[in-house]
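Complex shown without one protein chain; remaining protein chains in place.
Per-chain numbering from 1; labels A and B assigned in written order.
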Amino acid sequence: MIIGKQKPFEEIWDMIKNFKKVLVFGCNTCVAICHAGGGKEAEILASMLRMRASLEGVEIEVKHAAIERHCEPEFFEPVMDNVRTSDMVLSLACGVGVNFLSERIGNIPVYPGINTEFYGAVPKAGIFTELCAGCGDCILHLTGGICPIARCAKSLMNGPCGGTNNGKCEISQDVDCAWYLILERMKKLGILEKMFEIQPLRDWSTGMYGGPRRIILDHIEEVEAQEERKGS
Amino acid sequence: MVKAEEKVLSVEEPREISSGWEPNILAFACHYCAFAAADLAGVMRLSYPPTVKVIRLPCTGKLDYIHILHAFERGVDGAFVAG
Partner (left out) sequence: MNEKISSIKKGSVLVVGGGIGGMQAALDLADSEFKVHMVQKDPSIGGTMVMLDKTFPTGDCSMCMISPKMVEVGRHLNIDIHLLAEVVSVEGEPGDFKVKIKIAPRYVAPDKCTGCGDCETKCPKKVSSEFEQGLSVRKAIYSLFPQAVPNTRVIDKDNCLYFKKGRCRLCEKACKAGAINYKDKGKEIELHVGAIILCPGLDRYDAKVRGEFGLGRWKNVVTAIQFERILSASGPYKGEIKRPIDGRHPKRVAWIQCVGSRDSHNANPWCSSVCCMYATKQAIIAREHDSEIEPTIFFMEMRSFGKDFDKYVERAKTEYGVRYKRAMISAVREEPGTGDLLLRYAAEDGKLIDEIFDLVVLSVGLEPHKDSVEFAKTFGIETNSYRFAKTFPLKPVQTTRKGIYVTGTYHGPKDIPETVMQGSAVAGEVMALLGEARGTETVAKEFPPEKDLTGEEPRIGVLVCHCGTNIASTVEVEKVVETVKDLPGVVYATNTLYACSQDSQEMLKKIVREMNLNRVVVASCTPRTHEPLFQETIRDAGLNKYLFDLADIREQCSWCHMGHKEEATKKAIKIVKMAIAKARLLEPLKTDTVEVTPAAMVIGGGIAGMTTALSLADQGFHVSIVEREKELGGLLRNLYRTLEGNDVQEFLKARIEQVLSHERIRVYSDAEVKKTGGFVGNFETTLTNGNVIKHGVIVLATGGVEYQPTEYFYNESDRVITQRELEEKLVSGENPRSGEQYVMIQCVGSREEPNQYCSRICCLDAIKNAVTLKEKNPKAQIFILYRDIRTYGLREDYYRKARDIGVFFVRYEVDKKPVVEKIGDKLGIKTRDYMLNKELILNADWLVLSTGLRPHPKTETVGEMYKVTRNPDGYFLEAHVKLRPVDFPGEGIFVAGLAHAPKNLDETISQALAAAGRAGVVLSKENLAVSGIVAKHRKDLCMSCLSCFRVCPFDSPYIDEEGKVAHNEIKCHGCGICAGICPAKAFQVNSFRDDQILAMIDAAVECEPVIK
């Protein structure tokens, strides 16, 4: 799941203060689950912005709305009127949603209300942890299911660095050393010898270093395209 | 959220309090403890400003941010959550 965190209120205020009609726009999928950008947070933020405006003595109309997902066009339909009558949209979706909407609504600016942080898990209520970096070339089968790309501060591929300290990372005592975890896990799996296989230099171009990525499922895309042709 | 809220409060300049002004306060009280305490205050004839009004909740865990924000937007001066 994508984990986001709401931006500091001041930063958000600075974004919207020069507009007259603002729509705080939540997304009810990933960012709602991490209590950062769902419909509920949109309503709360809208209320806070209205109060701020009134304290500052400026007239800003702040509305709020939310849809199921900001990354597919059809969901936007029911709220597009609301979007179009605003002169600024504060999107609480992840960065994907902000991009996606920006491309679709012409001259209305879409600003991000949250910082999109990482792909994470929710081990306990209120705790979100980064476990995957979306590098595009998964090696988890080699590392006992624990990712050194995402969870080692240096993304090392061949064992820990010298900073490993009783199972913790040198950057903080609160961060586990990924390679320590990998080692322990491999011991349990009885494949410790794999640790000694040297991993070759990695091709980082599969990740975001190789430019934006795109996946096309031909069998679905083709059907869609045919349907569209029929329709038109 | 909480941090943001603190900030929004901090920007408000302290304003002159005109004489006779009483803050309009809404209390959100848990049925089991704080609401009972408000009752006891009455039984003991303890006095407090009549501008304090109580909204009973089944538990303060029921309270939502939006209840408080809504109250502030509608012009209450203070919200008192007790439970």
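Assorted remarks:
Throughout what follows, a contact is a pair of C-beta atoms (placed from the backbone, for glycine too) under 8 Å apart; a residue touches a chain by one contact, two chains touch by 3 or more.
Being a predicted model, the structure only gives us computed values, none of them experimental.
Contacts of the undisplayed chain with visible chains (whole complex): A, B.
The chain omitted from view is touched by exactly one of A:28, A:116, A:143 or A:164, namely A:28.
Seen across the whole complex, the unshown chain contacts subunit B at 24, 26, 31-33, 35-48, 50-51, 53-59, 61-64, 66-67, 70-76.
Listed by residue number, the positions of subunit A touching the unshown chain are 28-29, 32-33, 35, 38-41, 51, 54-55, 57, 122, 124-125.
Keep this in mind: only the chains that are shown with their structure count from here on.
With each centre defined as the average position of its C-alpha atoms, the distance from subunit A to subunit B rounds to 36 Å.
On subunit B, the positions that touch subunit A within their shared complex are 1, 3-5, 7-8, 11-12, 65-66, 69-70, 72-73. Taken in their complex, subunit A has these residues touching subunit B: 6, 8-10, 12, 40-41, 43-44, 47-48, 50-52, 55-56.
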